[in-house]
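For this view, one protein chain was removed and the others were kept in their places.
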Amino acid sequence: MQLIECPWCGPREEVEFSYGGQAHVPYPDTPGELTDEEWARYVFFRDNTRGRFAERWHHSAGCRRWFNAIRDTATYRFERVYRLDEPRPVTP
Amino acid sequence: MTSPFRTAEGGRIDRATTLEFTFDGQTHTGHPGDTLASALLAAGRHQIATSIALGRPRGVAAAWAEDPGGLVQVEEPFPEPMLLATTVELSDGLVAHGLPGQGRLAEVADSARYDGVHHHVDVLVVGAGPAGLAAALTAARSGARVALVDEQSEAGGSLLGGADRLDDAPAMRWVAAAVAELAAHPEVLHLQRTTAFGSYDDGFVLALERRTDHLGTAAPKQVSRQRVWRLRARSVVVATGAHERPVVFADNDRPGTMLAGAARTFLHRYGVLPGRQAVVFTTNDSAYDAALDLHGAGVRVEAVVDARPAGSPQRREACERAGIPVLPGAVVVGTRGVERVTHALVAPFADGEVGAASPIACDLLLVSGGWNPAVHLFSQARGRLVYDETLGAFLPGEELDGLSVTGAAAGVLDLAGCLVDGQRVARAALSALAVEPAGEDRLPTAPEEVVPAAPLVLWRVPDTSGAEGTTSFVDLQRDATVADIARAVGAGLRSIEHIKRYTTIGTAHDQGKTSGVLTSGITAELLGVPVQDTGTTTFRPPYTPVAFAALAGRDRGRLFDPERVTALHDWHVVAGAVFEDVGQWKRPRYYPRPGEDMAAAVLRECAAARTGVGILDGSTLGKIDVQGPDAAVLLDRLYTNMISSLKVGSVRYGVMCGVDGMVIDDGTVLRLAEDRFLLLTTTGGAAKILDWMEEWAQTEWPDLRVHCTSVTEQWVTFPVVGPRSRDVIGAVFPQVDVSNEAFPFMTWRDTILDGVPVRLARISFSGELAFEVYVNPWYGVAVWERLLEAGRPHGITPYGTETMHVLRAEKGYPIIGQDTDGTVTPHDLGMAWAVSKKKPDFIGKRSFARPANQDPLRKQLVGLLPVDGQTVLPEGSQIVDFLADGRLPPPPVPMLGHVTSSYRSAELARPFALALVKGGRSRIGDTLHVPVDGALVPVEVTGSVLVDPEGARRDG
Amino acid sequence: MSPRTPGADLPEHPDFLWRNPEPKRSYDVVIVGGGGHGLATAHYLAKNHGITNVAVVEKGWLAGGNMARNTTIIRSNYLWDESSAIYEQALKLWEGLEEDLGYPILFSQRGVLNLAHTLQDVRDSVRRVEANKLNGVDAEWLEPDEVRKVCPIVNTSADIRYRVLGATYQPRAGIAKHDYVAWGFARRASEAGIDLIQDCEVTGFATDGNRVTGVRTTRGDIAAGTVALCAAGHTSVLTDMLGIRVPVQSHPLQALVSELLEPVHPTVVMSNAVHVYVSQAHKGELVMGAGVDSYNGYGQRGAFHIIERQMAAAVELFPVFARAHLLRTWAGIVDTSPDASPIVGRTPYDNVYLNCGWGTGGFKATPGIGWALAHTIAHDEPHPNVAPFALDRFVSGALVDEHGAAAVAH
Partner (left out) sequence: MAELLRTHPLMAWSRAFERLPEPVGITVEPFVATADVRLASVGAAASEALGVDLPTVPNTWVPTGTGRAVWLGPDEWLLSSTTETPEQLEARIRAAVLPLGGSATDVSAQRIGLRLTGARVRDVLAKGCSIDLHPRVFARGSSAQTSLGQAGVVLMALSDAGDDYVVLVRSSFAGYLADWLLDAALEFTTTHDS
């Protein structure tokens, strides 16, 4: 039960948020031109990093805004949250 | 029954009040302030139960939650399994008995209330002993918001069970003053009888408050029996004290064998003499206090057996003064007695070798092997533990953000040190929170203590009894012994986790509070490795057991999950509707008339809609208002069909797919303006589709100028369905030209009814002429009743979801989630017409081109007509090929698909079904078979539209 | 002396379980992951194929991952043909496993009830029961009064938020004692000469073109003829080292146990709408599981609100549980795949086999997957039971989607 920092609402209980998986996986520009394999990569394959992971979160029970976070999947600690219009932070 | 072991005076019990209780069928008395254990000890009873596997007598061995011996079952006031006699507060009328191993649940539901509360503080202090109180006072004096929780019935911690002095007065006077001062701070929450049982991220601590049990049958019914506090603290101070550690020796489980500190507690706190003739076996100085205090209370202390070669030079003199023999360099190697210890077998001990034993008569054998700091909450918060060679225990090995450990829990074992440490830790916590400590923050003065002699770390005494460790108990609750650990090591096990599983040590009610560190030590000794390398098993929540009902709290019965209802709900109830759960919604399934079963009611409702007029409460349909210059662009990307070409005033059916090309929802879209749409989703899909749209709009296409707003509860929706629906709508909304020419199918019109805006739409989910009425729910009941009134001459019939399903199935309209299961594409549903070929892309499009989507044997939605014209195929039935001999082949039998929907049709005067069938559309006209109750029912495959395939009826 | 408590005298473990060898420099087969699947694969490599120059390398202690953390439910009543084939083969092996391993695994075929609370639950349940019957899997649909006969303590009254409308029942399903199972496989493998190497974490792979030549570990480099990855929740950590993309996500899955109680719950009950699954283990403790925590996590711990919700569900369905006590909670790491079915078979490397994505189904599949993976390794050809679960199904779109149909996937 951790607190997650919504970039807008501030820290809220974990239960107010829903998880959106890996961040920075853009929808392909022209899906029709992709091979089946390339398309499958987009549809089904996501990184499953152990450690620092850039991922999407949704403050679903609050302001309903999506945002991104850098979180450690081993410790669960959030290192950074950032808005969708902010670049992925450079992490050491 | 008398209480022969009760002292004449002293203790923190209310001697003026007598409580009566029953244990193992015998009636005893005690006083408020007693626990079941202290009252039984006062009566001279040590044995509480027999052990789980070996059936050996077991008694009270500690004074609180670490007790491995005294398991009881409570029967009155309400059955509760497996509690410790040491933690059950005595109440009048309590009935309990000893438990050999398994508890018993009540046979009826528990009527007590339970609840949970969120609470936020700057500083949470866990434990109201000297360190905790010092910390809480420092924090409170700064003006910070503070919570102090403690598991005992009153504050004081170790001071409750001792005779310490502070400021030249009994230490409990300082405790009382501290409690009073805390009570005077408005921002302090002080809870006793409250056990912090779980420590999580970001200062989140769960604590269980036992609110009414001590009141017995007088407990107020409207107050929760137990409360789970969800404490969120910016800083947590763990001051949970330490558990005394036993030393293992042969037959160390005889009732009357007790931790030394526990005996002190029973004496000082409860006014109970745990025996008359004691032997004290120790490896450290703390047990000398027990020997001297018991001596002072009149107990004959036969010997202090000190395993250290020189014993305690510091304590020798006091013992000599009291006439207590001290045997340095000696150990207890065993005991005699069955239901009660009668002798301690004492032997010389040097360099790990045991000499010849001689018995010393006693009825009380006190043991102390040192102290294990209660690091549970620290470890649960993922703090690293390090083994301390001097203490023979694991200590917090790192600083954690926002959580600090103080006092005995941090290995500080003297009173003055605990006070100073508590204050220090609280000040550090305040400093981290940028809170200024108060100027006046005085600590009481503790008398100077002699520096104790160094303790000896001794896990076990070599077994000279011949039993080879099989009676040297490590975990009394699991009957697990030194021999079991040795066997595990011999079996090839090295990990402490394997040892635990092999021996089951630490898995019982006490979760290894006394046995855990012993096991690590003994295992390390047997393997010849450092204790640090062996480590401990993981400390997991809860610290002490918590009743399921306490965690369920108030989320039970009606409040288990919200019931969502429409504005018409009360009307439906009065009308006698039978309800169906659809997600969280309660929807009328049908409205039986007296004497009708569901089949009869549904046939009647269907006939009304097909031949006259019916009305449905469709308000649960999800509704989303989509606005903005780019609204049509967003919808074109999300629906499989083209939405941007829809004209204002018109309605279009649309399908949405996931990126995998599978249908996720369907519904109608009303174009309200160039830049505004109203989307109707399925009842179950409403929240999911809003989430889906916002996710795409926010995360992928933030450049689109479009906003989505849920308006599900902003509109009630009443489909008025059937050939006479035009008459009804025309009568209620006279300003609207309801003719087919003026108001064609798949269009909508706004009107005003008595000043209230109403929207009408020509949408049909039944194939009949139909109008959907949309209005603000404030006026929902009134408009519904107007429609009923106007429909009365036409026999207007309210119908429920079952009839809705029959009507739509007769038309082959699928229900997403019933006729689909996440593996079905629009093409599979025969809805290629709803998939745009013009749009370059939409969500799901690319997936349609995958190889598996080209398989001609994909399952497709078709109709099924049972050939006998009688059988209603059970929904979910499987469909198989027919064998030449008319029987099924042996398993596995190839399956062609399954029945997704199946009903009796009033219109067709026969049952029919929808089904997903492999290559279904190419099988139209074929006969397939459906196993039903052991028989094979022949079915004819048909197109999915069985009623009015030409669509002649929708315009009336 | 009073009589022993029922269940107190669980069968004892043998005096010897396994050797603790130093790793050799080279093995014909290196199995990465000493959990149930790795150990079962080792056993069947030796038993069925005579392949014993095998190492099982385990980064922690044997069977200390999901094998030690699951709720021990065994059943085979899955919807799709492909799933029911592999789980039913596993169930048949379970039925003979005690004899095969010479170990008292306490396989108790007490049946599993999957409760239906909504009309759609009923449809899905009947669909699964009918499919099971045609696939030769024992399955029945029970009406509420029949549910009550099988498990009298289930709340089948109307006084409940989501009424029990019936249940599927698989009589041959049940539970087993997980440590006993794992240790039975481990002992047999060790006896056969297979090296079980603990505290041995794989830190990398040595490769030569399309072949892996060995594993680098915290206990030194080990050459390998064939490598099988059986690392469950940690699969991605290994495949990342190999540069193989696998569509699994690792999530915490929590479970809990009560104190020992007199027998009260005779079967296994699972519910999706009122989300909980519960059995009463041999010693008398109630063992329960809940939903998967939503986010990726390797921490073997989850959030407490999941436990609280699970307790609410338990008390709702079993009112007599109110004063049972939560004794211990824990979490495993489940590797979930996009279609809730496992991923087994070949990888882009010629001599590396993959076995992952079992989500919540891993324990019950243990002997079945061990059998099939050993066959696959021995013949360098996917066993027919695992062929449908190849990685390339995500490209073709031929998924085995157990989400919608068997929503209770545990």
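We call the chains A, B and C, going by the order they appear; numbering starts again at 1 in every chain.
Heads up, the rule we're going with is that contacts are C-beta pairs under 8 Å (C-beta built on N, C-alpha and C of every residue); 3 or more make two chains touch, one makes a residue touch a chain.
Predicted, not measured: the structure shown is a model, and the values here were computed from it.
Counting contacts over the entire complex, the absent chain touches A, B.
Across B:22, B:314, B:470 or B:627, the single residue that touches the chain missing here is B:627. Residue in contact with the omitted chain (choice from B:109, B:565, B:578 or B:872): B:565. For the chain left out of this panel, the touching residue among B:20, B:76, B:92 or B:115 is B:115. Residues of subunit A in touch with the missing chain: 8-10, 12-13, 15-16, 61-65. Touch with the hidden chain on the side of subunit B covers residues 113, 115-120, 145, 218, 220, 222-224, 230, 232, 554-555, 558-559, 561-567, 569-570, 585, 620, 625, 627-629, 676, 705, 707, 709-715, 753-757, 776-783, 786.
Methods note: only the chains that are shown with their structure count from here on.
Look at where the CA atoms of subunit B average out and do the same for subunit C: the two points lie 23 Å apart. Note on chain placement: the centre of subunit A and the centre of subunit C lie 29 Å apart, centres being C-alpha means.
Residue positions 1-2, 18, 36, 40, 43-44, 75-76 of subunit A are each in touch with at least two other chains. Residues of subunit C found to touch two or more other chains are 303-304, 395-397.
On subunit B, the positions that touch subunit C within their shared complex are 50, 52-56, 78-82, 100-110, 112, 116, 198, 200, 204, 206, 228, 479, 487-488, 490-495, 497-498, 501-502, 507-509, 511, 538, 540-542, 545-549, 551-553, 555-558, 560-561, 563, 580-582, 660-661, 817-818, 821-823, 847, 850-853, 874-878, 880, 888, 890-893, 895, 898, 900, 931.
On the side of subunit C, the complex with subunit B involves touching residues 1-9, 13-20, 60-62, 64, 68, 81, 84-85, 117-120, 122-131, 133-136, 159-163, 179, 190, 198, 258-262, 264, 274, 284, 303-304, 307-309, 311-316, 319-330, 395-399, 401, 403-405.
Across the complex, subunit A is touched by residues 234, 236-237, 240, 245-250, 294-299, 301, 303-305, 335, 338, 394-397 of subunit C.
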